[in-house]
Each structure stands twice: as C-alpha cells, then as structure tokens.
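The structure's right below; bear with me while I get my questions together.
A single protein chain has been omitted; all remaining protein chains appear in their positions.
When the chains are written out, they are named A, B, C and D in that same order, and each has its own residue count from 1.
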Amino acid sequence: MNSERRGPGFYVLTAFFVLFVLFLYGPMTTIFILSFQGPNGGLTFPMNGVSLRWFENLLFEQQAVGDFGGAFSRSLMLGIMTMLTTVVVSLLAGLAFRRRFLGAGPLFYLAIASLIVPSILISLGIGLAFNVFGLEPAWYSSGFGAHLTWTLPFGLLIMFAVFNRFNPAYEEAARDLGATPWQTFAHVVLPIILPSLIGVGLFGFTLSYDEFARTLMTSGSFNTLPLEIYGMTTNVTTPVLYALGTVTTVFSMAVILLALAVIAVLRKRRARRLAG
Amino acid sequence: AQNPITLRQFGTGVSNLNAIAEKCKADLGITLQMTALDSDAVSQRVVTQANSFDIADIEYWICKKVFAAGTLQPMDVKKIKYYDQIVPIFTTGKLTPTSTIAQGTAPSTVGFVEGPESKTFAKAPTEWMTLIPTIYNADTLGIRPDLVGRPIKNWKDILDPAFKGKTSILNIPSIGIMDAAMICESAGIIKYGDKGNMTKAEIDVTIDFLIKTKKAGQFRAFWKTFDESVNLMASGEVVIQSMWSPAVAAVRSKGIPCVYQPLEEGYRAWGGGLGIAKHLKGAQLDAAYEYINWYLSGWVGAYLNRQGYYSAVLSTAEKNMSPDEWAFWMLGQPAKTDILSPEGKVMYTAGAVRDGGSFEQRMGAVACWNSVMDEDRYMVRRWNEFIAA
Amino acid sequence: MTLSRIAPYLQATPLTAILAAFLVLPIATIVMVSFWDYDSIQIFPAFVFTNYEESLTSPVTWSTYLNTLKYTVIVWAVTLLIGFWVAYYLAFHIRSATMQMVLFLVCTIPFLTSNIIRMISWIPFLGRNGLLNQTLMTMGLIDRPLEFLLFSDFAVVLAMVHLYTLFMVTPIFNTLMRIDRALIEAARDAGANGFQILTNVIIPLAKPGIAIGSIFVVTLVMGDFITVRFMSGGQSASVGLMMANQIALLQYPAAAANAVILLVLVLLLVGAILRIVNIRKEL
Amino acid sequence: MTKAAEIELIEVTKRYGPALAVDAVSLKIPAGTYCCLLGPSGCGKTTTLRMIAGHESVSSGDIRLGPAVVTDLAPAKRGTAMMFQSYALFPHLDIVDNVAFSLKMAGVAKPARRGRAMEMLKLVQMDHLAERRPAQLSGGQQQRVALARALITDPQVLLLDEPLSALDPFLKIKVRQELKKLQLQLGISFIHVTHSQEEAMALSDLVVVMNGGRIEQAAAPREVFNRPSTAFVARFMGDHNVLAGRVSRVAEGNATFEVPGGASFTVPDTEGLEAGAPVEIAVRTDRIRLGDGAAPGCGLTGLVQNIEYHGQKVQVALAAPGVDEFAVQVPETAFFAAPLAIGDAVPLAWTAQDVHLLKPSPAA
Partner (left out) sequence: MTKAAEIELIEVTKRYGPALAVDAVSLKIPAGTYCCLLGPSGCGKTTTLRMIAGHESVSSGDIRLGPAVVTDLAPAKRGTAMMFQSYALFPHLDIVDNVAFSLKMAGVAKPARRGRAMEMLKLVQMDHLAERRPAQLSGGQQQRVALARALITDPQVLLLDEPLSALDPFLKIKVRQELKKLQLQLGISFIHVTHSQEEAMALSDLVVVMNGGRIEQAAAPREVFNRPSTAFVARFMGDHNVLAGRVSRVAEGNATFEVPGGASFTVPDTEGLEAGAPVEIAVRTDRIRLGDGAAPGCGLTGLVQNIEYHGQKVQVALAAPGVDEFAVQVPETAFFAAPLAIGDAVPLAWTAQDVHLLKPSPAA
C-alpha cells in the first residue's frame, strides 16, 4: 500500500460511502424535519409551518390514547434488567466455556440457535408456552425472557471473543502472588475485561430497548416503548409520532455520547495524573 | 376520590381514550389503566391472557370468537342502570320496531348469553349481557372530492378504471370481506344468500374477483390501521377507499378535502363494547359495574358523539351536549356555530353539515355488520391467498 | 479441585436455564401445538396433521415461501454488496483507527431510532407526492410520479436493506480488519492488480465475515413481517406475515405448523452457510 | 534473606492425555543456584517449570522444596515465585500496584504495601516510573517490574520462563547481567528456562539440557560444553562436530570406528565399546587444525560448503563422505592469511585427546 497517494478507488468508494450514509440518514432526517411540523401539519410533506408544538404535545400533554410515559419507563426498566442479566449471565457462561465441560458443544449451538430462530417464532413460542402452562405473561417475566434470548447470544459471542484474547498468564500470575480464585477474579480478570463488559451491557440495553417482534406476544398487560410506538402508529396521525422518534434517538445518542465522554475524561485525567 | 380501585382496560386506540380515564378518576375515583393495541392483539389478549386485564374493550365480531374462550363473564342487566335506554340495535337488533336486522354478526346476535355461566349466545335478549356497547358507527367509502372528479354513488365505483392504482380496502379479513361483499354485490358479480355468513362457493367467487382486481392493479395498498387509511388519503396515494368516519375527519382536519360518501347499497356497520374479565369479583366487580354505569351516564357518550361516533345511550348523551352540537351530530342539521372537537379545536365551521345525514338515516341504512362466518377458517385462508397473490 | 471441576457447570447454569425456559420450551410448545386442532374460536389439544397438510398443500403457502425467499435472496445480495464495500472502505481506505471508529459510529447511529418509526418515515419520502417524486418532478426528470417507489417489492427491499445492512457491515468489517496487511503487500509484490487482490486474497479471507453477516440477514428477512406489511401496503405476503395473521386470528396451531416449517428452512439455510465457516474459530 | 533452599524433583512426570510432556525427570538443584533449563522447542521446559511453580499438576512423582514436599500445594504456598514469559503485568494497575499486588491479596494496608513495593522498585531501579502503566514501559523496563513483583513475595526460588526472549539482542545482554547480579545478591535459586545455549552458559551454575521430556545432561556449563554427554547435547550446545559410526576394532586404551562412507576414526577410550556397536564422538570445532599431518583416525578431508564470518573466528562448514556436517573454526587472522573458498578440498586434523566419547541419549 502506497501510503500517501490515494488511487481513484478511494474517491469512488468515498462517494459510495457518502451515498450509503445519506441513505441511512435520509429517513431519519425526514423524521427529524417532520417532527417540527406546524400545529396543523400531518405525517407527510409538505411542511405546514414550523413549530415545537409536537414536542410540547409529546412531553407535556396527555395523549388521546396510550401511555407513553409508562411505556418509556417500562422499556427503560426492562432494558436495564436485560442489560444487567446479560452482562452477568454471559460473563458466567464465558467463564464456563474457558474450560471443557460436558455439554459445552450443545449449549454453544443452542445459543447460536437462539440468535437465528426468527423473533416472531420465539415470541409465539413463549406466548404459547405461557398460555399452555397457564402463566401470566408480563413484560418483566415473559418479555424479559424473550429479550434475553436475543441479547444473551450476542453477549456470549462477545465474551468468547474477549476470552479468546485473554492471556491466562494474568490469572496464573495472580495465583502465584497468593490471590484466591475469587481475588483473582475480582482484582485481575474483572478489571481487565471491564471495558468489554460495559460494551456487552450497552449492546444488551440497546437491543432490548428497541426490541419489537419478540415483545409483541410476550409483554402481557402493558406496552413497552416499541409496542407503544407501534400502537401509536395505528391511531396517531399527528407528527407527535415523529417527535417521539426524534426524542428517543436523541436520548440514545445522549447515552452513548455520555459514555464516550466519561471514557475520554477518565483517560485524560489519568494522562494528567501521569504528567503531574 | 371515593373508590381506590384500579381497573386495567385495554382495547383498540379508537375508544381507549385517556380523557375517559381521567374523567373516570375524577368522577368515581377509579383508576383506569388504559392500554391501546391493534385489533389483532386485542383478540389475542382476551383469549390467551385472561388475567392480564379487568375490562376488555372489544368489537362485537371479535366477541363472537372470543367469548367462547370463557375469559369474560356475562353482565347482569339488572345492575346496568341505563339498560332500558340502550339503543335497541344492541338488544332487539332493530333500530326501530319495523327495521330488519342487517346481515353479518349483528351486535344483538352476540349480545346475550343464556345464563351467568353460559357461553352460548341467546337468540333474544336475556338478563345476561356479553358486552355493554360503547361506540358504533356505519362505515362507507371515503373519497377525495377534489381528485375523483365525478359523483360517487355505489360501492362498485371503487372499481372504476379511472381510479386504477388509487384505491384501497381494509386488510382485516373479517371486515375486509364485508367491504368486498358490498362491492361485489354492487357490481353485480354475485348475489349473496347472507353476506354475513357466506358459503364456500360465495367466498371463492368473492376472493377470485378480488385477486383478479388486485392483479389488474386497481389497488394501491391495503390498510389495517386507522392511521394508514388517513395517511393514504391525506398524501393522495388513494382517492377512494373504505374508511372510518373519524379517519375522514382526521384527513379533513389537515385541510384536505375528504368526504364520507353515503352509498345506495347502504353501510357496513361495526360496534364495540366493554366486557368484564372472568376473574373479577367482589369490590373489583362492583367497581366495574360502577364504571360501566358511569360510562353510559352521558359524559362519555357526548365525548364519543363529538368524534363522529355514536354512543349507546343517546338520551344521557344529549344532556351533555349543546343543542347545536346535538343537532349537528345526531340530527344531521347544519351547524349554527362552529363545531369543536373534544379537545376544543374547530372541526366544522358554522353552516357545515355532517356526511351521511342523521343518526336514523345512517344507522337505518346498515346493509351488514362486520362478521365472523361459519366458514371463517376457509375465508381467512382464501383471504391470505388474496394478499399473497 | 472438585470445586474447580464443577465450577463450569455452575457458571453455565444460568445460561442453560434461560435458554431452556425461553427457547427450548417455547419451541417444544410450538411443535406440540402445531399438532393441535382449532376452530374459529379455540384451540384444542389433539394430534392431527391437518395443520401441516393444509400448509403444505396450499398454494398460498408455497407462493408465500417463494415470495419470502425472493426477498431473502434480493436483500441478501444487496446488503452483501453494500455491506462489503462499506466494510472494505472502512477497513482499507480509512487509515486512522479513530476515524474508523467515528465513521463506524456514524453508520450505527440511525439504528438508535425505533425500527418502526424508521420504516414509516420512508412513506413521506417515497410516496406519490413524496419528497423524492416531487424533487424529480421539479427537476423535470419525470413528468408523472413514479408509483413503484412505495407499496411495492421495491419499497420492501429498500426498507429491509436500510434496516439490515449494518448486520452485514459489522462482521465483514471485523474479518477485514484481521487480514494481515502484509498479505496484501505480498500479493501486490506478486504482481496482482487491485482487482486481483480483491478476488484472490481479500474476498476469500473475508468469507467468514460474509457468512456470519449472511446468517444474520437471512434469518432477519425470513422472519420479518412488519416491514413487508408496512412497505408493501399490505399487498405482499411473507411467511412471518402469514404467521402473524394466523396468530391474529387465533389460529395458533396453523401458525405453529408454519413456524416449524420456517424454523426447519432457516436451520437448513444456516446449516448450509455454516458448512463454509466455523464461527467459533472466527471470534 | 537467608531463605535459600534446595529443590528436588523426584521422578516427576506430566502427561497430557496419552502424550508425555515430561518423562520421569529427577533433578536436584542446590540452594542458591542459578539453574538454566535448556532445550529445543517442545522439550518440556515450560511444563517442568510450571509444575515446580504449581501452575500445572504433577501426573506422578514429587517435588521437594527444602524439607517440604510441595507437590500438592497452591502456587503461593510453595515459597516459589514465577516471572512469566511476556511478564503478565496487570495492564489495569500502575507499576507500584502491580508490585504490591501480592501484599494487597494478603490484606496489607495500602501505605505499608506501597512502601514495600517502592523498596522493591528501587532494587530494580524502577522507582522513578512507579506511576506508569505497563503499556507505557519498554520491554526491558517491564521485565524489571515483573522481577520486582515476583521478588516481593520473598521467595526461596525464583522461576523465570524465557525472561529475555522479548528483548532485542542488545538489551538481552545487558539485562542478563542484571539478572545474574541480582541472583548473587539475593542468594536464592533462580530457575530460568531458555532455548539459547549462549544465555544458559553465560548465566548458570547448573545447566539442565532437556530433550523430548527427559534430561540429557545436568551439569555445570563448562562440563556441558566440554564434555557433552550425548550427541544431542553436543549438537545443541554448538561448536562441536559429531561423528557417528560402528565400532570396527577395540584395542587396549582405544577403539576404531567406521562411518557409513568408509572413513575410520580413532576413539581414545573404550568404555562400553565392543566391535559392531554404534558409537558417537564429538570434536570441538576450535580444536581442529587445517592442513595435513593428521594422526591415523584423527583427520579427514572435506569440501568447503559454507564460510561464515564470526568476528574473531571464521567458521568453515565442510562435508566429507559419510560426514554430512563438519565445521572448523579458524581464527580470523589465520583464515584471512590463507583464505578458503567454497568448493575447496581441505585436509583437517585433530589430536586424540580432543576426541570426546558420547553416550547414547536417554530420550531415544
């Protein structure tokens, strides 16, 4: 690779990439722009004035139908539950897979299966199973389980990648220095893989927060946010829907930017401490 | 403030309105937790998750399917204060003593069961009611008068080649098939014995005709939810389609001309009602009755009427509406003052007349109700074939 | 010693339990229910094959599966094409790791918006009077709106490509990043031109990533129902949609039978892809 | 620090499934010895070291440290400390905390343990970088921190697995001097795994040459270099030519053997030799003269295959019938006074005293 000169391929691909990004962002910008519709605007172009009416409507007024706030807090709770469980369970499973154990192969393929079985099928299956066993589905039981079947395989795969690259010499060194297995885990393994665990957590949260198909038949009495949005699409004909889209996107982006900012600040602080 | 009980109600977004819950809380102290779902999810909830709700707000045609699942309990009419004043469509089935009962799953045919534990629908009114009617309406075709460019009189006008690629019907099999039947009959394709309960052969003819029409490119899309129909119409994707009356209002509220066009063959009607979950008892059950009686006592009725729907007990609703409102909405007279929506927005300016005339003209011209047929399973299969074609 | 021997079992227990409860059991239930009988109101435990019979003998099923496969193939091909080049661009043309991260994040941000909202936002863009048609007409490129843009197979594929390309980009990017840059120099040294390097070195080495991405896209498209419904305007069917309809009509046994057939099909497809790569080694 | 203790392996064996990684190894390392385990890749050096450290279980046999049998003790209970091949410094801790790690595990309070750690860092002259993270150190610096971390546990034996392999050749030489100095200063035993014979010779009091899971020779470096016990050791240590053949005649005080190509050579020793038996001898490359005048059986004529300049010496590789490889080291000045070229035929001679009789390898 000639390091300074760029071939024509670079410019062609840059153009391609820019088009791809435009393609990705096109609909998002539609949502974004339309969420600033005037008070009489609809879900489609052309714009009928410009206002913050729909954000006001979303955030400070009761909707005619539905319970956006409740759905949001449920999704948040569910996302956090899923995130924590995913981190803990995939960490444990990742640890288990570092050693040989009976049934490791089948369990691995089961996890892969969990990833590739179509979501609607899981949703149907869990709904049916709860029905057959006479259990009451709810977002925090069946819905939670359905989300885990989606986030755990991802978590497990990430843990595989992490432990494949984890040098066991660190653990041996700790043991050599008198650490008990628990101390080894707490003082050595955990801190070293912590960034990856945070990654697993964020990933799990995002997957759960936006999960629709798997929640459809498993959420019980109350809606999660995606279901609520789905419900809203069936009866809301105002741009408040787009305002919701804009707000949720900005919210998730804020979470990620915050995480990045925290990491950057921590890094800088350490650099400063070293310099000082 | 009197009753600290919470009731969980779910239903479609059409009637599961937060305003009702707020007013209920204010008037009765009962907390209503409302969950809005699409109609598919509603029927599933009722059947499969008996304990996930206390009050189900469902449609009559679904009731035919779901009541047998045994997750709802019949209501004792003696405890319903306004029972006698409920519009007779829901009890005897006849709007006036002389009118005929329309085809399809008319509310009266699934409105009663034979006893408190029974799941068999009674032929005539008994003391045990399955659903307390909430809202109902008669549907027809909505049109964009600015774009159709000709008078629309019959259901078959939707087949006009001039509208190729600019029409739509409803994609909920039990409802869509009725639209289709109205169209077929109007176009002279077939004369049904009973539209509401077709034979296999009739289903075949209807679906085959739909498939042919679809392949010819007559339809732009099929809609399933309220907003889809609004957006299709508002964005000009379609100019004529089967529609619900508030959807027409929603299009109009965006400043786009849209007319709910009465047709010679009459309307396809639908109705919804509140059912009480099987598991309710004691204080909760009492609260449910209290809520239902309040529901019929007028405030809600007026609220619903103001949206263009009809409420079950007209007399109480009338007391909660201004004479002008009543005349406009129920009697089909021109508005003397501006007509406001429940939120207080101007919906019609003075002088406007609502589509379809008075309550009697409208509900008296019902040709059929949304229905669940005996050959339902076969019909759904053929309907899927139509969609997949 | 003994503790360390049972430790992996203890550690694997939560995962096993969750998967057993929420994956194995539900699928077993589906299989069981697929043999049950139903009428328009209820389902009853039984052991009948009618659900399968009806499914497999119905031309609807076949045309639906065919339609779904059609979407799968087209979406797979398009996402692969786009995904590969995007990943290639990020991996080989962007030199600083920070820039790579930034551009990758740029690609992921739209995924933070709810899928459904993202999908319906295409409608004002593609519609008859939508942004695109209006722009094209103002520019004088067309004089009548293009109808095929919305409520068509085109719209379905477009939306799916929009939703799923990232699932292709990520694993391919991952494998491309792990290709030893010296291999490319070695190929150049051996006289390979850019195209030859691509076909002889990069693509063969990117196979695992391509396979993993393909698995994601294939399973996502096969199970999709919401995109098809929204974007085809209800005019097209997919297996998922057929199941969703059956579920909506409380025809659980029929839906379950379809689910079993779909599951078998997906497993066959994935199995075929897995013959090409060993995922576990690729992590 | 007078804790130095003798270490002893008694028939120590390690099996991985059916494979024998270490095969009944017995070895005694006196207190305060610098011992190098030397051998080619895969010969079992690391496995042996890890069994001593307690990171690998022993399949059979016993390990004694001082008076105690430590075979089944946990690593930290043995009185050994290990320095890992790539140092295995904890990347998330700074240097002091890395060194203080074992004290933290033992529950020593923060100021005390950091104080002790700073002392250790001073010992290895790394106290000025105490706040850094491992990733911010060069290879040689990391190595010293790893040493400090191992030594803070006050071990009787320090175990080192290829401690110099990550360093560049220049640094390697400097750091190995530091290691040796430290070992002398502490007076404890170091067991150091390497596959460089040069490193082993330069450092150790006791060289243990391993091959195929067994010990070929365990002796002082000078002994190993001058009297390699087997052909393997001779070849591995380098600077030796090995000639192999069958005994043709055993006389008093000496024997004669023939290599496959026909030439015959004399052995000034008869121990264990009888006619027809296989035999191997070694002759050091620097003990061979160029030129005629070889005593019978103490010379051959070879064709020059390769010439390598080694600075003070020039190494000439030759081949002769039945002798594939035969190298001669010629002092630089002598070589360049009368240079050879590849393909030249050169007569070579050595004296009978320079012939060293080899024993058969235990691994074979």
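By definition in this document, a residue touches a chain if its C-beta (ideal position, glycine included) is under 8 Å from a C-beta of that chain, and two chains touch if they have at least 3 such contacts.
Keep in mind the model is a prediction, meaning the values are calculated, not measured.
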Among the options D:G54, D:P163 or D:P221, which residue touches the chain absent from this view?
D:P221
Tell me which residue among C:A12, C:V33, C:V60 or C:V201 touches the hidden chain in the full complex.
C:V201
Just one of D:E11, D:D72, D:E119 or D:E198 touches the chain that is missing; which is it?
D:E198
Considering the whole complex, which of C:I43, C:L126, C:A187 or C:I212 touches the chain not shown?
C:A187
Tell me, which residues in chain D touch the chain that this view leaves out?
40-41, 168-170, 173, 177, 180-181, 184, 195-198, 201-203, 221-222, 225, 236-239, 284, 286, 305-306, 308-312, 315, 317, 332, 336, 342
The missing chain sits against chain C at residues 180, 182-183, 185-193, 196, 200-201, 204-205
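As a convention for this text, only the chains that are shown with their structure count from here on.
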Via touching chains, chain A connects to chain B in a minimum step count of 1
Return the chains common to the contact lists of chain C and chain D.
A
Interface with more contacting C-beta pairs, comparing B-C to A-C:
A-C
Pick the chain whose C-alpha centre of mass, unweighted, sits closest to the average of all protein C-alpha coordinates shown.
A
What is the chain whose Cα centre is as far as it gets from that of chain B?
D
Could you state the distance in Å from the CA-based centre of chain A to that of chain D?
54
Where chain C touches two or more other chains at once, the residues are 123-124, 127, 129-130, 244, 247
Flagged in chain B as touching 2+ other chains are 41, 44, 224, 231, 235
Which of the chains touch, listed as pairs?
A-B, A-C, A-D, B-C
